[in-house]
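Yeah, one chain of the complex is gone here, protein chain that is, but the others are all in their spots.
To keep things simple, chains are lettered A, B and C as they appear, and every chain counts its residues starting from 1.
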Amino acid sequence: MAAHNRGVVYLGPGKVEVQELPFPRFVNPQGNPIDHGVILKVLLTNICGSDQHMVRGRTTAPPGLVLGHEITGEVIDRGRDVAFLSVGDWVSVPFNVACGRCRMCREGQTGVCLNVNPEGAGGAYGYVDMGGWVGGQADYVMVPYADFNCLELPDKDRARAKLLDLAMLSDILPTGFHGALTAGAGVGATVYVAGAGPVGLAAAASARLLGAAVVLVGDLNDARLRHVREVGFVPVDLKKGESLPALVEEVLGVPEVDAAVDAVGFEAKGLGHDHAEERPATVLNGLMAITRPAGKIGIPGLYVTEDPGAADGAARHGRLSLGFGEGWSKSHSFFTGQTPVLRYNRALMQTILHDRLPIAQVVGATVIPLEDAPRAYRDFDAGAARKYVIDPHGTLAQ
Amino acid sequence: MAAHNRGVVYLGPGKVEVQELPFPRFVNPQGNPIDHGVILKVLLTNICGSDQHMVRGRTTAPPGLVLGHEITGEVIDRGRDVAFLSVGDWVSVPFNVACGRCRMCREGQTGVCLNVNPEGAGGAYGYVDMGGWVGGQADYVMVPYADFNCLELPDKDRARAKLLDLAMLSDILPTGFHGALTAGAGVGATVYVAGAGPVGLAAAASARLLGAAVVLVGDLNDARLRHVREVGFVPVDLKKGESLPALVEEVLGVPEVDAAVDAVGFEAKGLGHDHAEERPATVLNGLMAITRPAGKIGIPGLYVTEDPGAADGAARHGRLSLGFGEGWSKSHSFFTGQTPVLRYNRALMQTILHDRLPIAQVVGATVIPLEDAPRAYRDFDAGAARKYVIDPHGTLAQ
Amino acid sequence: MAAHNRGVVYLGPGKVEVQELPFPRFVNPQGNPIDHGVILKVLLTNICGSDQHMVRGRTTAPPGLVLGHEITGEVIDRGRDVAFLSVGDWVSVPFNVACGRCRMCREGQTGVCLNVNPEGAGGAYGYVDMGGWVGGQADYVMVPYADFNCLELPDKDRARAKLLDLAMLSDILPTGFHGALTAGAGVGATVYVAGAGPVGLAAAASARLLGAAVVLVGDLNDARLRHVREVGFVPVDLKKGESLPALVEEVLGVPEVDAAVDAVGFEAKGLGHDHAEERPATVLNGLMAITRPAGKIGIPGLYVTEDPGAADGAARHGRLSLGFGEGWSKSHSFFTGQTPVLRYNRALMQTILHDRLPIAQVVGATVIPLEDAPRAYRDFDAGAARKYVIDPHGTLAQ
Partner (left out) sequence: MAAHNRGVVYLGPGKVEVQELPFPRFVNPQGNPIDHGVILKVLLTNICGSDQHMVRGRTTAPPGLVLGHEITGEVIDRGRDVAFLSVGDWVSVPFNVACGRCRMCREGQTGVCLNVNPEGAGGAYGYVDMGGWVGGQADYVMVPYADFNCLELPDKDRARAKLLDLAMLSDILPTGFHGALTAGAGVGATVYVAGAGPVGLAAAASARLLGAAVVLVGDLNDARLRHVREVGFVPVDLKKGESLPALVEEVLGVPEVDAAVDAVGFEAKGLGHDHAEERPATVLNGLMAITRPAGKIGIPGLYVTEDPGAADGAARHGRLSLGFGEGWSKSHSFFTGQTPVLRYNRALMQTILHDRLPIAQVVGATVIPLEDAPRAYRDFDAGAARKYVIDPHGTLAQ
């Protein structure tokens, strides 16, 4: 077994670096030995928009954190309690760390597992306040409760041919799907997705997969808006108007949609003249304005309890100024939280394997070696219409 | 047919009066003749907490409005397009006016019918901004789309014996039920209901009917808290603490519940030291604090887009300062809006007729003649632990 | 208004004829005047597989019955209780006649309306035991409770361009969709549809729309099997094996699917050597054999209580010899009955209008003039891989 390991480490606002790391061991963040884990050789591991929240200094992430929660890997070692995975298996790993044994996991709510994070419900790899599990933007990583958490890719030849698509199963595809599904973006629906980043694009692709009639995606970034059009959705340029209903009406003839997804979260900016200003409630207020009566709003975009980098005092403590009465008057429902990936990833894998969902193309998947991660963080932060996928061992080149 | 009619009229903040009214006719608020209505002799008609929002001057309700949207009546005349109701039938009328023919009604979303209110989705009797339908705190009232809207009470003898309970089917029982149901207050759940007014009590009774393990009800009013205990729920005195989780923990041993219902709405006051101050977001923020991961929050309590009587500028325009990140971190869902009464009233009627739900007792139903309505408005506003039920023709005395 | 009318009349087993008919009037089958109807000039009206059950003499349909329950039309007259349709509107008519006012209709169960059929729950146009409503394979037809029943096509130009697709909204598309949906043929599912007739093809198209990974369609008819492949599904030739699990395994590598749809019903024939014999339980037994544990079986295919033409005595009284224990051991669920078209047709219309569902092509829609209906009945009965669409006024040629 290799002793060598490298990974992407957060050093402080705006600063990440590839560093040598200890080789993963079967211990949990509290230092106790565990037998339910596997060690993976990382096949692919993606940079996520939520990593950017940390790297931009908008969280309390501590320097030294190994980043990375979107992991696809090959089992190279397993603990003695692992019964249904074998060395050599290829697996997709949900970003949620989950025990598979608590009330929440039994109910399919793996996003808020009660046993993997001493500070609250829900764990993740390489993420602040999510239990201290070491991140996977690395050569190797340890996955606990592996029988439960790992989704086995069923056939290595078929998997290799779709590996770049399958890499999206660990987070953004299920996350976009959860947003679309909870929003009711199903058969015949008109759908608006706020945000043309990878999660927004995944939500749009999911809405299409679920049978939506038409999908609009709003953003401020020209490159991303062009990409939206290229992959078959209707771009909405938020710089070009002061009113979201009016922008929607230009496309659909009516100022409303059946279903709306917030794929932006708390770092939102304004519309039109305000598009350079942070407006943390602007997406939610806009979605209430455009969603039809009895409509639903899916909110995969992250909202936080503390935002040390916020522009104003209320926002620094996670307080949003919401026009809740508008939603109430239209009988809206709102769905929040970390996506329970395990609820969706198997079905989504099937759609990829059967050529129904070219998700890598939709999100602009772009493969890079591990050492290019710092540059990719910068480019992604600057608004590149890409989803960066790290291939630490050159698997895709083989 | 009688030509005489009287009803409760809103004259301005704090002022209602029983006045002579025209006898109802088969015309809609736009003055057009309709054939789908029935005229009801009102058997019972209740005063609602949401009437109080208007009477307190917290809405833009115009003077001259005939109040009343909780109506139980006897059919005394019917339009020629009414096929399934007969003169003499006793019916419960949902507070929502609904056409039964639009997309929303077809989908069971009668709270946001598209055809009964030129200003927006959803109609109601005797209510500001809800389509201009004449209210039913009166001797007689007209109900449009009667075949669709009216729930026939199946057997007059059985109905008479339970009439005071059945009177709650027009609004507060289904509204409380909708809150409990959307909150997931089902089998085995621990439940917290904010507000011990009639809707809160109906939510509590609904939670119990749905199989909840234990139901807590929080309020500031001592009389209401005593009533909570008398009808079998656990009172939580919000004057006695600064922290809702701590108050819940005192009862349950843990600072959280499975399901939470907001039966207060925008006129909320603070906890503990702040209990005399308006805090329009305090209920929602409190419910996010106590609801378990993956829990749901049902919000039958009314939130508005404009509140001319609010304490601060943001609230005057319906902006709430919500700590949305806390809900997001726990994967909460939120359910708002006017209850689609027709979805629930038939089933709830069955539970009343079969002695499963003594709702009149739970909400403290108190029968008064029509002429006492102004006094009842005052007493209810002062916090009486009662639900006032107007009996304009002395039906219950017969 | 035109006084002339013609329609397709059932004369006895194997015999239909186009005859002169009275012009429709606003009366119900009991002869009472009604005000809630519209008269439609029929734009398109399709021949359905369930019409064939009658024409083959497998029901108690009386000679003289005017056939046709798949109707798309233009409003040319309306009763005075019709408020939301205008002369000139184009509408799709669900095959279910429904009142929109009973318990079932309020709950969205329009397939079992309680007010339109004195003999039982559920009505239909031109169908035995379904209330006596005159069929629509005619120049003109009357539609009762029109505000509720008619789905307005929103834009005549867009509608004309898709009219042949939209014609499938009245029955087979929602029926296939209902089968697929209740079977759980959603995202990532492997699906088997029994029967490559129009409903089977519509179920397959619906499964694809709902996100299914792969859809197999089984039949005995070579022309239909070729058509299955041409429109993008996987044909399963039931003549080529004695075991359905084995046939499925040849395609998928495993002898099971996630979801199964019975689009055949009681006139089923056997597999392999038995393929010329009637085996009324063979489809249901086969679907239990191939459906995975906890899977669901959607059954839009018709089963009857009396089958005068059945091969054996039990079947003549609707008794099937079901291997129910196999389904039970796998925790199967079963979903039966007439599809409530109104629950789905609006959403499906949206998918057609937005180019998501080329249903006319999938089902092999073939336009004929009214006078060719008798020949089309014969060809369809002989197994033509087509869905015959009658265009009585030459609308599509305009």
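The rule is simple: contacts are C-beta pairs under 8 Å (C-beta built on N, C-alpha and C of every residue); 3 or more make two chains touch, one makes a residue touch a chain.
Keep in mind that this is a model prediction, so the values were computed, not measured.
Participant: Just to verify: which one of A:17, A:107 or A:371 makes contact with the chain not shown?
Facilitator: Of all options in A:17, A:107 or A:371, contact with the hidden chain holds for A:107.
Participant: Sort through B:150, B:304 or B:353 and give me the one touching the missing partner chain.
Facilitator: From the options B:150, B:304 or B:353, the contact with the absent chain belongs to B:353.
Participant: Which residues does chain B use to touch the chain missing from this display?
Facilitator: Interface with the chain not displayed, on the chain B side: 177, 186-190, 209-214, 344, 346-351, 353-354, 356.
Participant: By the contact definition given up top, give the residues of chain C that touch the hidden chain.
Facilitator: 104, 107, 109, 111-112, 114, 120-122, 182, 266, 284, 293-294, 299, 302-307, 314, 317-338
Participant: Of the residues in chain A, which ones touch the absent chain?
Facilitator: Touch with the absent chain occurs at residues 35-36, 80-81, 83-84, 99-103, 106-108, 115, 147-148, 342-343, 346.
Basically, only the chains that are shown with their structure count from here on.
Participant: I need the common contact partners of chain B and chain C, sorted by label.
Facilitator: Both chain B and chain C are touched by A, going by the contact rule given at the top.
Participant: Indicate the whole-number Å distance between the mean C-alpha point of chain B and the mean C-alpha point of chain C.
Facilitator: Once rounded, the distance between the two centres reads 43 Å.
Participant: What whole-number Å value describes the gap between the mean CA coordinates of chain A and chain B?
Facilitator: Their C-alpha centroids are separated by 40 Å.
Participant: Mark out which residues of chain C touch at least two other chains, giving numbers and ranges.
Facilitator: 346
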